[in-house]
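A protein chain is absent from this complex, but the other protein chains hold their places.
After this line comes chain A, so read on.
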Amino acid sequence: MAGKPKLHYFNGRGRMECIRWLLAAAGVEFEEKFIEQPEDLDKLRNDGSLMFQQVPMVEIDGMKLVQTRAILNYIATKYNLYGKDMKERALIDMYSEGVEDLGEMIMHLPLCPPDQKDAKIAQIKERTTNRYFPAFEKVLKNHGQDYLVGNKLSKADIHLVELLYYVEELDPSLLANFPLLKQIQLYPPRQGRRVARSWAPVTAQTTLGTIFFGREQPADR
């Protein structure tokens, strides 16, 4: 039996968070090795573990994968979260890229110089309400299904839910006009620790019973 995937990153969200979400949604237990000192990163580089000297890096199935998208795509394929054929995958990719574009803007906000911050936040809010949320709301409305693609959970749904939480952290009112998006969001934050119990009605087709995220282990599946 293969060992658990091992994630190498800083102890924070950054570019590793979406990978954590995806593994968690797939019900895969994983280990984490946090980079806390510059020496930790140097060691990884000197060992030749980082192909392009960058993290995230995930040790999985005998490989040391770098590049967030490559890692996400591998995990999604492995755990059947990538649609059933090429066309579904194209849609999943398209939606995931849109989520990532907005997510990247939010992720970079802490690095924004203070005098530009307000303008940046305004831009994020504008894009959220005028570009991205309407697009996803429309997709869900058009087919009337619970999931974005193929009536089945995929990485696109997981990335979108993660994004919804970040937008909510920024400004909860942004979700107000998007009822379908609100519906796929799960439990509201409780005291900063958020745990999701179930993704969607558990049916015979649902392959995931429980999602967890954060450092807590699931009680049961």
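Rule of thumb we're sticking to: contacts are C-beta pairs under 8 Å (C-beta built on N, C-alpha and C of every residue); 3 or more make two chains touch, one makes a residue touch a chain; residues count from 1.
Assume contacts and distances are computed from a predicted model.
A.B. asks: Would you kindly match the missing chain to its UniProt protein name, picking from "Mediator of RNA polymerase II transcription subunit 17", "THO complex subunit 6 homolog", "glutathione transferase" or "Mitochondrial import inner membrane translocase subunit TIM54"?
C.D. replies: Its UniProt record gives the name "glutathione transferase".
A.B. asks: From the listed residues A:Leu22, A:Val66 or A:Ile106, report the one that touches the chain absent from this view.
C.D. replies: The single option touching the absent chain is A:Val66.
A.B. asks: Considering the whole complex rather than only what is displayed, give the residues of chain A touching the chain that is not shown.
C.D. replies: On the chain A side, contact with the omitted chain comes from 51-53, 61-63, 65-67, 69-71, 73-74, 77-78, 86-87, 89-91, 93-94, 96-98, 101, 131-132, 135, 138.
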